[in-house]
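One protein chain is absent from this view; the other protein chains keep their places.
Chain lettering (A and B) follows the sequence in which the chains are written, and residue indices restart at 1 in each chain.
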Amino acid sequence: MAWNTNLRWRLPITCLILQVIMVVLFGVFVRYDVQADASWWLEKKRKNISSDLENEFYYRYPSFQDVHAMVFVGFGFLMTFLQRYGFSAVGFNFLLAAFGIQWALLMQGWFQKFEDGIIVLGVENIIEADFCVASTCVAFGAVLGKISPVQLLIMTFFQVTLFSVNEFILLNLIEAKDAGGSMTIHTFGAYFGLTVTWILYRKNLEQSKQRQSSVYHSDLFAMIGTLFLWIYWPSFNSAISFHGDAQHRAVLNTYLSLAASVLSTVAVSSVIHKKGRLDMVHIQNATLAGGVGVGTAAEMMITPYGALIVGFCCGTFSTLGFAYLSPFLESRLRIQDTCGIHNLHGIPGIIGSIVGAVTAAYSSPDVYGLPGIVHSSGFGGYKTDWTKKMQGRSQIFGLLLSLAMALVGGIIVGLILKLPFWGQAADENCFEDSVYWEIHEEANTVYIPEDLARKHPTSMITSVPLVPSPSMIPPVPPTPPASLATPAPSASFVH
Amino acid sequence: MAWNTNLRWRLPITCLILQVIMVVLFGVFVRYDVQADASWWLEKKRKNISSDLENEFYYRYPSFQDVHAMVFVGFGFLMTFLQRYGFSAVGFNFLLAAFGIQWALLMQGWFQKFEDGIIVLGVENIIEADFCVASTCVAFGAVLGKISPVQLLIMTFFQVTLFSVNEFILLNLIEAKDAGGSMTIHTFGAYFGLTVTWILYRKNLEQSKQRQSSVYHSDLFAMIGTLFLWIYWPSFNSAISFHGDAQHRAVLNTYLSLAASVLSTVAVSSVIHKKGRLDMVHIQNATLAGGVGVGTAAEMMITPYGALIVGFCCGTFSTLGFAYLSPFLESRLRIQDTCGIHNLHGIPGIIGSIVGAVTAAYSSPDVYGLPGIVHSSGFGGYKTDWTKKMQGRSQIFGLLLSLAMALVGGIIVGLILKLPFWGQAADENCFEDSVYWEIHEEANTVYIPEDLARKHPTSMITSVPLVPSPSMIPPVPPTPPASLATPAPSASFVH
Partner (left out) sequence: MAWNTNLRWRLPITCLILQVIMVVLFGVFVRYDVQADASWWLEKKRKNISSDLENEFYYRYPSFQDVHAMVFVGFGFLMTFLQRYGFSAVGFNFLLAAFGIQWALLMQGWFQKFEDGIIVLGVENIIEADFCVASTCVAFGAVLGKISPVQLLIMTFFQVTLFSVNEFILLNLIEAKDAGGSMTIHTFGAYFGLTVTWILYRKNLEQSKQRQSSVYHSDLFAMIGTLFLWIYWPSFNSAISFHGDAQHRAVLNTYLSLAASVLSTVAVSSVIHKKGRLDMVHIQNATLAGGVGVGTAAEMMITPYGALIVGFCCGTFSTLGFAYLSPFLESRLRIQDTCGIHNLHGIPGIIGSIVGAVTAAYSSPDVYGLPGIVHSSGFGGYKTDWTKKMQGRSQIFGLLLSLAMALVGGIIVGLILKLPFWGQAADENCFEDSVYWEIHEEANTVYIPEDLARKHPTSMITSVPLVPSPSMIPPVPPTPPASLATPAPSASFVH
């Protein structure tokens, strides 16, 4: 099937309409929180606050910046592993996140920061908007290479909406805890994305299979993403925890869990290869599973060794998933999951949700102290009858709800995206930047060593005419460089 | 014209002299601020400060680190987009910034931190030194690929000097506000750099045109720069704002403005291409225009939707500038602006200055509260008669002064740099690392898939003798890889 991929009007108009709507809604609804408002001096006076440091900004901003780096640098570069889709990976991630954070500020604002008809905007909002968009970046991983930027913006619009509803029900109605978002971000994001890609199943995707792998340098670019996600994940899981010990503990647990998942990933990656070689895909992804796995429980008293165990298990299951589950999902269930988000966010997200539920259910006043458990679980007040068992049940209910929302929402959004006029690429042109990007010619320069260092440029550009359909593409067998084909003249040239 | 590009003595001596001067001047003038001095314990006692957290360090350091990342990683990698100028982009940016921050500490110190014959050094100084150097990095973008490192050091020396004078007049004499530096950093830096490149106009630059474009991976390296600039820009605009609400608000406004400029950049980039394809140059640059555009007004009460509007406009005008204004500037006004800094820093800088002036002029006690406006605008004391209209006028005057300083300074510095003995490259050798860098030979290795993974190296290195002048370079047509040179076997192999 050949769709029209010229986005000249569709993409600009989509961007324009969305951005104008944002401006109008921000104009009507969004104002600075008192901590970011010129009236902060008054607030300080009124509440007898002696130091500007008590402004929420100083508690949260360093964590925010790390989360921001994860969303834009981390997710963006993680997806550059494809040999010919780097521009789109990092560029479309940039686009969807830049739109998504605006829409998330509104949606989450209406649900959670609405005071007297106004959304009050402070540093917490922008952290939570980044969180929400992280779940969109997760879903993007499943459809990477197969949908157009217009489809991405539409998916982001709906996913942010659903995320905010789901989050509101979880955190405010059933009062589940989910500091690092194992349920709301990872489980929801992963199964939403998987459902969408299931609906968008492409039977003939093997026509662009040759581009669905990495090359040497694209794998290194992806490692930039991996490492920035890995190092800043402790900030992610602690960014909106309670001040003091909760933030502190969330960092420690995440740090430990991530460390353990690196070792189990390496172990499993090596043992499943017949020569014991490591696979970059595993190192790039499964090493992060530990961060997902302690998402819900990071701020809880899971103990340091508990965090290690969680990380170890998540790394193991995630790597096994890449090796055995993903091929199965694609061949049997027709789920084409480009980045393997089921292994990095789906499985560890569910593990993390269950760990959180169990930890909550067995949290004990012996550990927390009574005021501690009241404080950290928000019991007390109207919740005097609330028990830790009820908390555990509420966590499990939160997980099930996230899954349900993801499935139902994913089906609906998938069907919308299946419409033929969004500029999606044909099966044989998937995973290819040049469909949506102006690609400059590649000058394959030759370098002259030593003193003769001024370059003699030898651009290698062909003008092979456009090959419109896969049937016209000749089957390209592995070809050696010509120098090997005709060794004599080239060798003689050198001397 | 062929200049001598052997810098063996010129570059080391320039570095040495500058560094020795720095050591001597630091020895004479620079001492630790009391907050960084061993006498801090005494200061705490004297001022009855109960917590070490009240040390300015804890308010500013997280923002500083982000700014530092922007200057060295952000600007450095942003300029690696050229196919054969990555070493110089990142390396020379490193060199000029490392020298510039030292000289800026002295210049800004004499003007603004001079107490009893001593420059007092604290965390604010190093933030402002990084700011000052950011304006040099901006100017570097205009002359990228065309000047030698010796010229760069000289340009940096003069530009830092002029920057400090300009900043002193703006902030201390006419008391303009410019937290994020729309005027002092971006407008000044851009028009200074443009004036220098205008003076250094190279008629025959098309001789190295083939190297003035990007290749696939160089564009990805540049995106590292873009994203680190983008994510940390909120820290940039808030780093030296007043504690509390002003820092908090500056972050929010910058966050929003940047998000909006991504959408308008994508929209415009797509609509101006006949097939609707995006251009990496726009994504790499114009998405940042929103940060420049709220530079002056970031800490003001421009409202969240105001920030969105500013970002939207800046992204739009910046992208249009890349598409239509840059070619015009080059062909008609002989301004060869390698990175398009006029579009990223010039236009948005002017927009930002005007936005700041208007916001200041219309700031109202209804919004700020009277003590709020006194506090945030620094009215009161001897400035009791000062009005917001006067503030607006002073902002506009600041913009005009920055432009004037940039033009006059740029002409003088340009004429100095035009002297023929600074080691600049010939027109046909511009945008080429091997002029100033020892380039290792490129081993064009062949990878053997699957089990046969031990590599069979096939270095492709030519020993073409040095081609001293362009007239001697044979007109090299675009040539296919060797496999195509002996078409019969390879071609037959393909079909």
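FYI, contacts are C-beta pairs under 8 Å (C-beta built on N, C-alpha and C of every residue); 3 or more make two chains touch, one makes a residue touch a chain.
The structure displayed is predicted, hence computed values, not measured ones.
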Of B:F221, B:Y255, B:F312 or B:W422, the residue that touches the missing chain is B:F221
Among A:W3, A:Y59, A:W110 or A:F397, which residue is in touch with the absent chain?
A:Y59
Using the document's definition of touch, tell me which of A:W198, A:Y255 or A:F322 contacts the absent chain.
A:Y255
Residue in contact with the excluded chain [from B:D37, B:E330 or B:D427]:
B:D37
Write the list of subunit A residues that the hidden chain touches.
51, 53-54, 58-59, 62-63, 66, 83-84, 210-211, 213-217, 219-220, 223-224, 227-228, 230-232, 234-235, 243-245, 247-249, 251-252, 255-256, 258-260, 262-264, 266-268, 270-271, 273-280, 283, 287, 301, 303-305, 308-309, 312, 367-369, 371-373, 375-376, 429, 432, 434-435, 438-442, 444, 446-447, 451, 453, 458, 460-467, 473, 476, 478-484, 486-487, 489-491, 493-495
What does the interface between subunit B and the hidden chain look like in terms of residue numbers?
6-13, 15-16, 18-19, 22-24, 26-27, 30-32, 35-42, 44, 51-53, 55-58, 61-62, 65, 68-69, 72-73, 76-77, 80, 86-87, 90-91, 94-95, 98-99, 101-102, 121-123, 126, 149, 216-217, 221, 224, 275, 277, 436-443, 445-449, 451-464, 477-487, 494
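The rule is short, and it goes like this: only the chains that are shown with their structure count from here on.
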Distance from the CA centroid of subunit A to that of subunit B, rounded to the nearest Å?
30
